[in-house]
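Left out: one protein chain. Kept in place: all the others.
Labels A, B and C are assigned to the chains in the order they are written; within every chain, residues are numbered from 1.
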């Protein structure tokens, strides 16, 4: 369905100060690909969450590592692939329990859940040294 | 002076609808690299001009070609390298004469001049199939 | 160029915090510091007025979540007000709208605290 070659690629250092730029870029790309503004903003947020996790968990906050983001555009949806090295992601399969998290005074743990609730699919993979996170968002009929 | 490896790379299709995104991204990068807002906006404009020319002249308006932009950051300045294929750029050496252009009813011809007036250096090169445009902007002492 | 600002004021024993702009993992520390400052001063009635908040990621939501238990243990609460539609959708997606009071504006949020105490 999606083209083999990404339409657009960005490669950035693992710095949180670049998150906002990526968010705005992604919003722009999603809007150009005919997603409504509100959807576009959410897709951008999902990517923010994914990259934030890469910086925090895979790169342990180191700012000199690389994060590559590929955008694959299709008239029916948008696929975003994030490629990174560092610690391979290990993710919980179960959904979050907000009340339990509050009781446990958790200050995190919402990111992946948010990604999953925004996107239609979120898939992490590790091959050799390279980890990827692939997210797809389909357009809704009316959008 | 500048690092060998670009700090940030973006690869986009040759579509003018992406110019605004690139402009905003570049502004953001320049500001993060401590350029004042007004300078950042001008650097972004220089890149807009360079990419507009690539789309118009090297790719003759075709939207499926590729433009790669590398950003090299240094505390003393910013280097931007644009890589593209298509028709190699052939540029006039002489500065523009605005009054003459008006008499000749020219609706273009300002872009390269603007790039040169904004940036400290602008250099086009062609090696094999690949053309590059390298632009450097140094920080002024007070910025 | 700061994309995120934070200020606050006290109305009696209620703190109103105004996060402004783009709140993400890059600037969440400043948001946490503000919450910690209030708790440190024994102010546990907290209104987060979001009329100028354009964006929040889970980093910011985590802070709102992480201190709620401590604050409710001290008979306080965190209430949110003036949240714009776009940001509200995000709070709603993770289920915050079932846990926190979301009020129309700062004033109704403050009133809600005053009517209880």
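Note that a residue touches a chain if its C-beta (ideal position, glycine included) is under 8 Å from a C-beta of that chain, and two chains touch if they have at least 3 such contacts.
This structure is a prediction, so every number in the text was calculated from the model and none was measured.
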Contact with the hidden chain (one of B:48, B:70 or B:134): B:48
Contact partner of the left-out chain, one of B:75, B:93 or B:107: B:107
Sites on chain B contacted by the missing partner chain, in the whole complex: 16-17, 19-20, 23, 38, 41-42, 45, 48-49, 52, 55-56, 96, 98-99, 101-103, 105-111, 113-114, 117-118
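Here, only the chains that are shown with their structure count from here on.
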Between chain B and chain C, centroid-to-centroid distance (C-alpha), Å: 43
Chain centre separation in whole Å, for chain B relative to chain A (CA means): 29
Shared interface positions of chain B, touching two or more other chains: none
